[in-house]
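Left out: one protein chain. Kept in place: all the others.
The chains carry the letters A, B and C, assigned in the order they are written, with residues numbered from 1 in each.
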Amino acid sequence: MDFTALAGLPVADVVAFTRPAIDWHAVAPELILLGFGALLTLIDVIFLDRAKQYTAALAGVGLLATMVPILTLANDISETGPRVMFDGAFVVDEFALIMKAVFILSGYVVILLSTNYIGEGDYWESEYYGLMLSSILGMVVMASSRDLISIFVAFELLSIPSYMLATWKKRSLESNEAGLKYYLMGVFASAIMLYGMSLLFGVSGETILTKVNASLTSDPLTGDALSSSTPILTLGIIFVIVGFAFKVSAAPFHSWAPDTYSGAPIPVTAFLAVASKIAGFVALVQLVFVGFYARADVFQPLMWILAAASMIIGNLVALRQTDIVRLMAYSGVAQAGFILAPLAVAGDVGDQALSSIVSYLAIYAAMNLGAFAVILAAARKTGSTSIESMNGLFSYAPGLAVAMTIFMFALAGIPPLGGWFAKFQIFFAVVEQGGTWAILLGVLLAVNSVIALYYYAAVARRIWADEAPNGDLTPIRIPASLSAALVLTVVATLVFGFLPGSISQFTDVGLIAGG
Amino acid sequence: MLLNQFLLLAAVLFCLGVYGVITRKNGVMVLMSIEMILNAVNINLVAFGAFNGTPIGSVFALFVIAVAAAEVGIGLAIVLLIYRNKKSIDFSEVDLLKG
Amino acid sequence: MSLSSLLLFAADAGPALPGYTFAGPWILRNVWLLPLIPALSFLAILFFGKRLPFKGAEIGIASVLSILALAIVANIAWFDHRDNYESEKAEDAAGLLLSDEYATVAIDGEPDSLLLSADAGEGGEAAHGSTAVRNEATWFQSGGQEFKVGTLVDGQAVMMLFVVTFISTLVHVFSTEYVAGDRRYTHYFAFLSLFTASMLLLVVSASTIQFITAWELVGVCSFALIGHWWEEKPNSDAALKAFLTNRVGDIGLLVGMIILFFSAGQTFDIVKINTMALAGEIPQRNLTIAALCLMAAVMSKSGQFILHTWLPDAMAGPTPVSALIHAATMVVAGVYMIARLYGVFFVGFSIEGSPVNPMALIGMFTLIFAGLLAFVQDDIKKVLAYSTVSQLGYMVMALGVGAWTAGMFHLFTHAFFKAGLFLGAGSVAHSVHSFDMKKDMGGMRKFMPTTYKTFIICTLALVGIFPFAGFWSKDEILVGTGGWGLFGGTGGNGNYTLMLIGGIFGAALTGAYMTRVIYLTFFGEFRHVAHHDDHAVDHGHADDAHDAHANHDPHEHGPAITIPLILLAGFATLIGLVNLPPGFITGNLESWQERFFHFYEPSAAAYFPAIAHGTPSYTLAIFASVVGLLGVGLAYFYYFVLVDRKSKAMGESLTELPNGPTSKFGILKAGHTLLVEKYYLDHLYTDVIAGGTKGPLAKAVYWFNQNVLDATVDGVGRTSVIAGKAVYEHIDQTVIDGAVNLSGVVSSETGAGLRKTQNGKIQQYAAYLFAGATLLAGVLIFVI
Partner (left out) sequence: MNYDNDWFLSVLTFTPLVGALVMMLIPKADEALHKAIALAVSGGLFLFGTFYMLTEFDFDNSGAMQFNFDTNWINVINSRYIVGVDGMALPLILLTLLVVPLCVIYSWDHFPEPANPKAFLILILILETGMIGTFVAEDLILFFVFFEVVLLPMFFMIAVWGGPDRRYASLKFFLFTLFGSALMILAFLSLFFLAEDPSGVALRTFDIQALTEWGGANLTRSAGLLIFGGMFMGFGIKVPMFPFHTWLPDAHTQAPTVGSVILAAVLLKLGTYGFIRIAIPILPQAAVEWAPWIGLLAVIGIIYGALGCLAQTDMKRLIAFSSVSHMGFVMLGIATLTTFGINAAVFGMVAHGLITGILFFVAGSVKDRYHTLEIERLGGLLLQAPRMGWILGFATMASLGLPGLAGFWGEFPAILSAYNPANGVSETIFRTYMVIAAVGTVLAAGYLLWLLQRTAFGEPSEEFANDPEIVDASRFEYVAWAPMLVLIVVLGIFPNLIFKTSDPAVEKSLHPCLSAEGEEFIALDCPAVFGVEVAGG
């Protein structure tokens, strides 16, 4: 069979491979992470158990080391502008850098959370950090990916290690089940996403997002300008978005999240609920703002529906939860709805929508990680994650109680705690658009923040107003790393709340479409 | 061009895969169904690539194949783990976590 | 007049405005001292009273004595100011009546009537109107406009200052003995002081909002003093009823004052409101509505039908309080307000030249209605209470027919004799520990001669027997109705014949019920049961003092009680002479006629209407006196003759005939036996008197009063509570709160429903995922 004939390609067009220019500074964060990841795996293989006590620290150092090129890059691009590689498939711009920083720092906090939990558990340790770093590497790559293929690869790079992390407690049926569900749904979603990508590729003939976007405005067959979407385009866009909607646990693609969260080890849950979810949003943002921006008539209603459904379903089901981790899962669904909301107006108020999402993600990372840190700390004593186990926390662990209160109300969006500004930015974007549907979404947001408060405040109330179970008032011993994580998250949550400028000056970013 | 036929094939494969994922009880069968979907994607990619006269489709398909391999590896590991703990790979029985 | 000239401060402050000045004698510009002193006394008693030897009474008495002195000085200063101010400011005389601002004000009254009083005093100065003295300070501001608090002193005010301080002084003195040993002796005096302060504030108010303030404050003092013995529920019930009934009237007060405020161009200034009302600058409709609203306030405060029901209940308070508050001063606040805002009422009710208006009608109806009610009371204080209501009716009627001076004069005289009656009743009750005339009194003249004599004098004054005070004032009211074509008089503001008849009939009623009181209380034999254990009535005593009294005969009290009685009796005798009618005497003493009118009516001031004054007639005076005496005579015959005879026959002290008339004589039958039936008079008397007591009319009135009016008041209260409960339970807790809670339940239940979809089956999740994706695709492709 004449392959070239089938492909319709003139043989002469197949040019010799030339190595594309590589901007080493721009990929330095990825390389450092890769290095540390490999190093951890090697150490594990070579030293086995003997390296146990160093691995966590090494992982932490690796993450912090990664911050160095991120900072230098930030300094660099503020002078010279964004860096673009591989024909626009890999871009380092403000958005990419702030998100990378968020991933790295979230990852660092997750490592702090994991140190004792994994160390004290009955499981292999070194692999854990190696996998964690690989997953973070995937996220970091994701932040720069502006190409369907690289997004797909980054997506899988961050997902595959996390499937394993979720199944970490090998002998626990719950953990197995959590991993299985996460894995199966993830693979299924990515398969659908890929199908969507294939359709988009088919329509545009391109994988670079900017080029995809450029092709969306005209009919591929006739070349006429498109006044509205074509079914195949719509299907493609929806399938791609569904893949990431799964990742951010937006309803109705959220069903894996509660089960996985409650089965997986708590630090992993925190990782999934924060870093992994943020990665999903990063991908969505890039797709929407770079790849599909011309097709606001498709993604805006889609995002509207997803946002509304997520908020409503997440909040209502959360009202009936008895397990704090599951509660956090559903709250995460609702939070996803909030973060999706600006995307429903992104076609008209792109800048504001983008910066509101970035702000939200950064603040969300701080407060959600903090909440998991407290859950983790409390579970050290109670050994349970039922909401009732939080009863009377204030009476024996006032510090934890105050911290948890701060996180709960921050998540609920009560000023002056961080979450308010995140929510406020969302409102800001939605109102700026000002259309009927936008205002309706705004009202939905408002109503849902009230419903959400109900269960957040209920947790806080248990902590403060109820009696400790069995009157057991022995204090909780909190290891240093966990304390550090708590302090970091509390401070971040408060600072973001009191001085929103501290985060907004970083999140008011431009998203460079690339080459 | 035979594009439509390729696309139709891919769509059928996709649907079969989805059907399999949703209905098959056996874990391995479910994994295979997913492979079917991925292969539907590959067919699409290659067909579109050929149609559009660009090698990117084929490149993309190669990435998909590579990643799918890794994914299935993980999948099988998890199924194995469940089998070890539960002595069953019937996914419909894996419902410890719910609500 | 030397004292007043000492106090005359010849400052010439501010431009001359119609009818008032900011200059004038020092004391008149500084009458704010009068309310201030007792107010401070209130605080002093409250905070230090208990530590003082006389438990605070000394502070109270000192303060009232000082303000009595000030009030007398103020009166004297006013007399001088009234007559001499204008001559000092002769150059402004013209501008006084018609300033630039009120150039449109026309005094369209009869010149003659204005000059009636202009009978040239000693100085022989030119006749001129009265010039009120004002003083003011900013109270608050709104919208950049400042609103004043201040004093407005004219004849009406200084007259009231004297009445209030005088009665208050006597009541203070009386109380030192009457409430001696009371558990809350100190509080009692504190509230007397506060009341005095509030009442004086009301009297000198220059603005309506200040008036409202004082009006409410006296109400609170009344509340506190009625409920003085709040341990018993009936007392606190009475206090609540008084307050709440007054609050109902206050709706009218507030609304009326608000209408006036805006109608007169956003001002609370009483002078300005009156002036504008009289100058026709306020629409008649507004004035009428405002006057009607204010009338509601008068009806509650001054116990006019139908809002009078609180006043008899208010007798639950200590008797001196009843004398001060519920007879002499507070209850006349309504009357005072009418007099103060007379321009508003005069125009609003078109008093001039009409035969009837709401105010006169209410007054007349009240005086008859209450007079009837007074018959059926066994409690001496309640008789006096209804009598007060009746007399207040006279005053309101007087003002309603345009007889301003007559109304105020009656207020003036009534204060003394009614206070005397109340204190007398208190004196008796203090001895027998009861107010029940039928059970616990009788024959008291033997035990308490001073009380008896003073009581008789005050009764004569009340009934209106020549030459006691009530005669003069009641006569003037009758004259003022102008409805006496029958008697050949002239003048008046209208043709209020109905009011005249009502007034005369009222006089007869007054005579009759007072005679009954006299008999039941002071004649017959003492009916008190020695070991009578009912402590409920007079709480003035601590229990031990009470027991010490119990087995003794009643006796006269010490000077603290008798001296006030004697003083009041003296006033009741003589005070009527201050306003002798014109033409009563001639010659050198002619200038002693109509002094009250001359000094106290703000004649020819732009804020006061030009009212016409009637000429009195001997015929009317005699006729009215005869009718009054007829009432006395009938009652006398029934009690002093029939009942007394029967009592002696039966050997016990009866209060009524044991076999009252059970059958009525038909008119025909009565007619043909008219002259021959020897018991005709007996029957007539028993029919009229006993009929009045037990028969259909008074009984029906009483039944109406208790079961309709009073029950309405109670019913309104009860209904609001029931309405409140219904609203609270069925609307608030069920509908509104229910809706809120329901939204919570619905959310929660929806959550529970959705939760069921999360059944743990992974492939179902996959189905959701795919279904979601296809559904979304369907919607976006086919719908949007």
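Going forward, contacts are C-beta pairs under 8 Å (C-beta built on N, C-alpha and C of every residue); 3 or more make two chains touch, one makes a residue touch a chain.
Since the structure is predicted, the reported quantities are computational estimates derived from the model, not experimental observations.
Remark: the absent chain touches shown chains A, C in the intact complex.
Note on the undisplayed chain: of the listed residues A:98, A:453 or A:492, the one touching it is A:453.
Across C:721, C:745 or C:771, the residue that sits in touch with the chain not pictured is C:721. Those residues of subunit C that touch the chain absent from the view are 138-144, 209, 212-217, 220, 223, 227, 230-233, 236-237, 240, 243-244, 247-248, 250-251, 254-255, 258-259, 261-262, 717, 720-721, 723-729, 732, 736-737, 740.
Within the complete assembly, residues 355, 394, 398, 405, 409, 412, 414-416, 420-421, 424-425, 427-428, 431-432, 434, 439, 442-443, 445-447, 449-450, 453-454, 457-458, 460-461, 464-465, 499-501, 504-505, 507-508 of subunit A touch the chain that is not shown.
Note that in this section only the chains that are shown with their structure count from here on.
If each chain is drawn as a node and touching chains are joined, the picture has every node linked to every other. Centrality by Cα centroid goes to chain C. The mean-CA centres of subunit A and subunit B are about 24 angstrom from one another, to the nearest whole unit.
Averaged Cα coordinates give subunit B a centre that lies 99 Å from the centre of subunit C. Within subunit C, the positions touching two or more other chains are listed as 755, 758, 760, 762, 766, 770. Of all residues in subunit B, those touching 2 or more other chains are 21, 30, 91, 94-99, listed in ascending order. Here subunit A touches subunit C in the complex through residues 180-181, 184-185, 188-189, 192, 229, 231, 234-235, 238-239, 242, 246, 251-253, 255-256, 258-259, 297-298, 301-302, 305-306, 313, 315-320, 451, 454, going by the rule given at the top. Touching subunit B in their complex are the following residues of subunit C: 755, 758-763, 766-767, 770. Within the complex formed with subunit B, the subunit A residues making contact are 6-9, 14, 148-149, 152-153, 156, 160, 163-164, 167, 170-171, 173-174, 176-181, 183-184, 187-188, 190-192, 194-195, 197-199, 201-202, 205-207, 258-260, 262-263, 321, 326.
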